[in-house]
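To start, the structure itself, in structure tokens.
Up next, subunit A:
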Amino acid sequence: MTSTYVATLELAAGAVLLSAVMTLWRRSVSSIVAMLRLQGVALCAVAVDLALHENDRALLVTGALVLVVKGVVVPTVLRRVAKWDPRSRESRPLVNVPASLVFAAGLIVLSYVVGTRITSLSPDDATRLAPLGLATVLVGYFMLVTRRRAVSKIVGLIVVDNGIALVTFLLTSGVPLIVELGSSLDVMLVVVVLQFLMASVRHHSRIDALTELRELRD
Partner candidate 1 sequence: MLILAILAVPVSMTVVAATFSWRAWVGWVSAGSCALILGLGIALGVATSSGPQWALHHSLRADSLSAFMVVVIGAVSLLATLFTPRTMRQELSGGIISARYARHYVVLMQAFIVCMLGAVVTANLGVFWVCIEATTIATTFLVSHRRTDGAFEASWKYVILCSVGIALAFLGTVLVYFAERHVPATAHGSSLDWTTLTALAPHFDPNVTRVAFALVVVGYGTKVGLVPMHSWLPDAHGQAPAPVSALMSGVLLSVAFYGLLRFRAVAVAALGPTFPRALLLVVGMASLLLATVMLIAQRDLKRMLAYSSIEHMGLLAVAAAVGSPLALAAVLLHILGHGITKAVLFLSAGEIAHLEGTTEIAQISGLLARRPALAGIFGVGLLSLIALPPFSLFVSELTMARAEVDAGLWWAVAASLLCVSVIFAAVGRHARQMLFGGAVADAPPSATDRSLVLPLVGALVVCGALGIVSWPLQSLLVHAAHGVMP
Partner candidate 2 sequence: MTGWVYAGSATLIQVVTVGLGGPLLVGLMAKVKARAEGRVGAPVVQPLRDLRKLATKERLHARHASPVLALAPVVIVASTTVAVAISPLVSTRPLLGSSADILAVVYLLLTGSAAAALGGLDVGTAFGGMGASRAMTIGALAEPALLVAVIALSLPSHSSNLPRIMASTLAHPDWVLGPSRLLALAALVIVVIAETGRIPVDNPSTHLELTMVHEAMTLEYAGSELALVTWGESMRVGLLFSLVANLFVPWGISTHATVLSVVVAVASLAAKTMLVALGVALIEVRSAKLRLFRLPELLAGGFVLSVLAVVTGLVTR
């Protein structure tokens, strides 16, 4: 039983990180969103696995919530938003794809080094994997910085959020419910805000992509 739990946990957590790296690798917006969906599902798997292992009903609910929000709602909304954008590919990232992947590898190593320092406090099966979450955060952030398209940026932001959620699950087996609720709620609200923004900009129809906006400057 334990070994299944550990194997599932490792697989799911690895999937979260892998899908984060995949978002860096792929260019077409639709496949990036698909990766995001995969990541949501993997995250849900982590939560459910932990919940079953610890008999934590609240965490089970959280897992369900994650599946709904991150596996279904967010990618769907994003797909809709992406339709507004005529150029569906991330054509000119600030750092090109191969370099990004090399950089991501470096970030993963860094998070491993840093992560072990943190997890050494209580090195159990779940906590051990926390560096994977940290790496997801860094990779997501890297995407946020280097990808120009609005949708890519939102994806990066959500990857960061997912990474944090992964760290949260692994380190604490879920913080008190209200926080988790808040966090999921928040991601959803962020998406709503973003959709609103995109729509508004479309409405004004003068600027193609939000990220091209550089009117406000010193």
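Criterion: contacts are C-beta pairs under 8 Å (C-beta built on N, C-alpha and C of every residue); 3 or more make two chains touch, one makes a residue touch a chain; residues count from 1.
Selection rule, in plain terms: all candidates are chains of the complex that A comes from, given by their letters.
Bear in mind the structure is a predicted one, so any value in this text is a computation, not a measurement.
Student: Considering only this complex, which of 1 or 2 touches subunit A?
Tutor: 1
Student: Note which residues of subunit A are touching candidate 1 in the complex, please.
Tutor: Within the complex, subunit A touches candidate 1 at residues 114, 117-118, 120-122, 137, 141, 144, 150, 153, 157, 160-161, 164, 167-168, 171-172, 175-176, 178-179, 182-183, 186, 189-190, 193-194, 196-197, 200-201, 204, 206-207, 210, 213, 215-216, 218.
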